[in-house]
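With one protein chain held back, the other chains of the complex are shown just where they sit.
Order of writing sets the labels: A and B. Residues in every chain begin at 1.
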Amino acid sequence: MTNCSKRKISGHLPIAVSLVLAGCTGSQSTLDPAGQEAAEVHHLFVVMVIGGGFIWLAVIGLLLHSCRGQRQTWSEEGAGRLIAWGGVAFPGVVLFALLVYAVWLMPSVRPWLARTVPEPTQIEVTGEQFWWRIRYPAEDGVAGFETSNELRLPVGERVAFSLRAADVIHSFWIPSLGGKMDMIPGRTNVLSLLPTRTGVFKAPCAEFCGTSHTYMAFSVVVMEREAYDDWRRKQASGHQPEGSEGERLFIHHGCAACHSVRGTTPVAALGPDLTHFAERETVGAGTLANTRENVGRFIRDPSAIKPGAQMPAFDMVPQGEIAAISEFLAGLR
Amino acid sequence: MTDVSVTELSREEREAQERELREVWRTPSGWRYWTSVNNTEIGLWYGAAAFIFMLFAGVLALLVRVQLAVPENRFLSADVFNQAFTLHGTVMMFLFAVPIFEAVAIFLLPSMLGARELPFPRLSAFGFWSFALGGVFVCGSIFFGAAPNTGWFMYPPLATDKEYSGIGADIWLLGLSFIEVASIAAAVELIVGIMKCRAPGMRINMMPLFAWYLLIVAGMILFAFPPLIAGDILFEMERMFDWPFFDAERGGDPLLWQHLFWIFGHPEVYIIFLPAIAIMAMIVPTFAQRPIVGYSWIVLAAVGTGFLSFGLWVHHMFTTGLPQISLAFFSAASEAVAIPTGVQIFVFIATLLAGRVIFSVPMLFGAGGLAIFVIGGLTGVMVALVPFDWQAHDTYFVVAHLHYVLIGGMLFPVVAGIYYYYPLINARRLSDRLGKIAFWLMFVGFNVAFFPMHLSGLRGMPRRVFTYPADIGWDWFNLISTIGAFIFAAGVAVVVIDVVRPKHRQPKQEMNPWNAGTLEWISEPEESWGVRSIPIIKSRYPIWDQPGLLDDIKAGRYYLPDAQDGARETLVTSVLDARPLQCLRVGGTSILTMVAAFSLGGVFIALTFHWWILTLVCAVLTIAAIIAWLWTGTAEIPRLEERDIGLGKTLPLYSSGPQSVGWWGMFITMAGDSTAYASLMFGYFFYWTIHDDFTAGHAGPGIGWPILAAALFVFAWFAMLLARRVNAADRPGMTRAALISSALLTVAGCIAGLAGPHFYAMDPTAHVYPAIVWVVAIWTVVHAAVAIVMQAYCLARSLAGRMSARHDMDLQNVVLYWHFLVITAITSFGVLGLFPAVR
Partner (left out) sequence: MRLFPKEVESLWTLFTGPSIWAAHFLGCSIAVAVYCEKAGEAPITFAQMRLFLVLITLLALAGIVLSAWLAWRQWGFGSGDPPHDAPTREDRLLFQGFATLLLSGLSFVAVLFVAVPLVLIEACQP
């Protein structure tokens, strides 16, 4: 809460103070940074809030004073000097300083990747209505692989993201780590981030992208390097077929036509990859907590939960079979 | 009266003059009331309509707030929510914030400048009816579930996806294009009015600050709205005919729309803000009971803001992945614009400090608005810094910021203006008690509603989400915001009640209840003639500094105290020193403007539903109505050449060329039109920069045809110059021959212009390169078609004896149009033909 105590100054209204005290922490908060860019921007913000608070108090104090009935009337020259110093000179200098600070900050939080040593790993993320396709590259002997709706990153290392959109404009934003970058059809944008502590963070789509824009989010798990490497190896190797009823039904009802579960089903790329699905925090790209019941509900009628989702409803499938499929997915660890 | 001694008129003579004036300026009764073109009626209708649209959009905002009050709420479906916030933003921006300034300007400016009317009253009426019809069309769509649902910024490819956006996007594009036409019409009217129709003696150093602001704002409209119109054209071509301007797969780029939209969108913020500050610049001196301190500083601020505001647009695009150095340029300009904004605040404070302040309801709203606006300004400085915006962009922090700016900087001053200027409408004041209640409800409600949004935004709440999970920590912020929104709405409701409650029993008050110093307070709510006689101005605050002014005006001791020939008249004066130049006769009550507006509305509405035949019928009707309006209402040859305007002064009744207001109107309209054209050409070169080979191997229009077309247009232009010259030499036969040959050359030019893309079989749906070539060619040809109509019009005027060597206003204006057209044609066909070869 040390960050918060500084921010109390921003409280122009008593109500704001109590709200600020309600907490800055959170898995999706820019006020609780877990990355280099987020921390630098947070620092910039605190500086601006303190400065801005003083400026506001001074201006409003002057305004209230000017509206008082009993006071000395200023001379025209004095009033003219106030305009020149208060309205031009002071803001000119302050804004110039602030601009230099911010422009200097830009290349330092988002450095030129071609000159960064070592050149960071580049993870491809594609925004689709309304989920995230994620592709990890091959790295130190571990093959590349595709996953969806959950990113895992090593702590203390700069990672780059190559960002694309499949249909409409989306925006990639992990508030705890740093600022956002749009995903625009026809363009490839690059963003790099440097996580500074481990944890689980949330990342919403930040550009309005259609009916279920609200339900387009992903989780970010920042982990130590070894745990990260273990996770990658496991992801790259996929699953072994288990021959369960759920697995059979998953293929039988056509789930596998869109969703891959690497190692057990043929490769399909239309919908989110479900390999190691059970490790994920959420179902439906941040829509619901990843529980067996929620998975079943989602399969039965995705649009009831996530309006506008591309996945058709499977309400004709008997309850028991949906349960079996959910069981199968819950076992994908 | 000091300059000229006049013989005092007898009471009978005065009354006879008043009867004459009253008859000429009479507002029609019955249903014909709605055909009035008088600025006071138009201004009032405009304001009332804008206010009703505001209340409608406010209700939408309350629906949005109810939905967000608690997590996982099911009050609105995602789709209705998306329609509601899209329409809320659209209506507030296009149907309230911009039109309310046009309303106030049309209502106040003539009397403030000491004029009887603005120079083109029928154009104001046309603008109003266009606005009202377009507004009802756009707002009505939500009752059919067909409202636009892609956000007020309409980003493709979401908004070009017909399956998602349905007809809503067309309603947005066409409805708003129609309203933009109205705004540009108002801009033309205001610029010419402020430059040319001020009372004699009102030099530019003595213009009311309101007029300075509006001059700048109207200029900004002229350069800000056309890029959006150009964007709308590209957008509608993609939706209707599948021309791929924003489709990345066929060479288009969604970012072009974002550029065009925000080149409009950012200046628009200042187009909204400056007029509200202009109202403050009238209120503050009145309640400080002294002239403003720093008049020149305000002019600096208005002009400076006007320019700088065009260098900010990319700050809405800081997260689109443009090079950091480009972003930083726009960030720098966005910081710099804070300086002139700050100057204005300090001018007000300095004026208050140098005066003795009388505190009242308008001041309460003004000061409260300032307190809110300063917070919005400070957060604006924050989000204009690129690294901070990377975090704050598209979060509730920005929602808070923009509402602090617009409500503090625009709505509060507008309500202050309502309380201040209400006596001009009704000769009665609004209630002080209700005003205070309304203020505190609005002020407290506003802060309770919007302050928490800064925090929910920083805690990661993105914009435009229709609900949110309970465990993320936004629930309290949102609940408090919703409560605040309802308190705020209650305050607005109190204002509405105060305005509409019957006031018959309240006694009428004196003309200038606040003891203000500026001229708008000479107008009498009961009379529709504006000013009884047009005064000579010798001060920035004439009512304070020119003793006896009101009596002299009312007694008709100044210019134009009578109405001859039953014509509505006002004075045209010079730009800098306001020397009287001409007695201008303006159009009176007419139904033609209404017909023109409604049939133009028909064109846009029929296009939305792809009813091609109805579109055509309405288009023909529009053109017919406009021609009839011009034929009967403009460039009338007066019975006498000159007119005695009183005080021993005689002025011409007819002038043409740069002396005439019609020429200015044409010049200013074409400046706006050229901006739209420049935006299209920007698109052409934009595609060139983003692709290695922007033709993508598609055939171009060749070199021969475009060059031939350009040459034909140059010849046609020469023929027009010739027509003007021989007409001045009083040789009507030669004039007609020159007009006809110019028209034939123009037709040939059009054919040659379209032949290039046609014979090279350029398929506009295949790739963006043929599409942009076709659009540029068609734009030029459509303008040429308008030129042909104008040439035919001049020919007809000549044949009908309505145009002569001395009375050549029509021809002068058409030649001016041709100057613009020939530049357009040379640029278009030169670029289309030569650029692919030389790049």
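Please note the rule applied: a contact is a pair of C-beta atoms (placed from the backbone, for glycine too) under 8 Å apart; a residue touches a chain by one contact, two chains touch by 3 or more.
Note that this is a predicted model, so its numbers are computed, not measured.
Trainee: Of the residues A:106, A:125, A:169 or A:183, which one touches the chain left out of the display?
Mentor: A:106
Trainee: Which residue, B:77, B:296, B:632 or B:765, contacts the hidden chain when the whole complex is considered?
Mentor: Considering all chains, including the one not shown, the answer is B:296.
Trainee: Of the residues B:145, B:548, B:658 or B:801, I need the one that contacts the missing chain.
Mentor: Only one of B:145, B:548, B:658 or B:801 touches the chain omitted from view, namely B:658.
Trainee: Looking at B:323, B:502 or B:547, which makes contact with the chain not pictured?
Mentor: Considering all chains, including the one not shown, the answer is B:323.
Trainee: Touching the absent chain in the whole complex: find that residue among B:28, B:311 or B:830.
Mentor: B:311
Trainee: At which residues does chain B meet the chain that is not included here?
Mentor: Residues 201, 203-206, 291, 294-297, 299-300, 303-304, 306-308, 310-311, 321-326, 328-333, 335-336, 339-340, 537-540, 574-577, 657-659, 689-690, 819 of chain B touch the chain absent from view.
Trainee: Touching the absent chain: which residues on chain A qualify?
Mentor: Those residues of chain A that touch the unshown chain are 77, 80, 88, 92, 95-96, 99-100, 103-104, 106-107, 110-115, 189-190.
Everything below uses one rule, namely that only the chains that are shown with their structure count from here on.
Trainee: Between chain A and chain B, what distance separates the C-alpha centroids? Give it in angstrom.
Mentor: Roughly 39 Å, centre to centre.
Trainee: Looking at the complex, which residues from chain B come into contact with chain A?
Mentor: Its residues touching chain A are 77-79, 82, 150-151, 155, 157-158, 161, 164, 248-249, 252-255, 293-294, 297, 319-321, 324, 327-328, 331-332, 335-336, 338-339, 342-347, 349-357, 359, 363, 367, 370-371, 374-375, 378-379, 381-382, 385-395, 447-448, 451-452, 454-455, 458-460, 462-468, 472-473, 476-477, 480.
Trainee: Quick one: which bits of chain A touch chain B in the complex? Just the residue numbers, please.
Mentor: By the definition above, chain A touches chain B via 10, 12-13, 15-16, 19-20, 22-24, 26-31, 37-38, 40-41, 44-45, 48, 52, 55-56, 59-60, 62-63, 65-69, 73-76, 78-80, 82-83, 86-88, 91-92, 95-96, 98-99, 102-103, 105-107, 109-110, 163, 167-169, 171, 173, 175, 178-182, 184-187, 189-190, 202, 204-214, 307-308.
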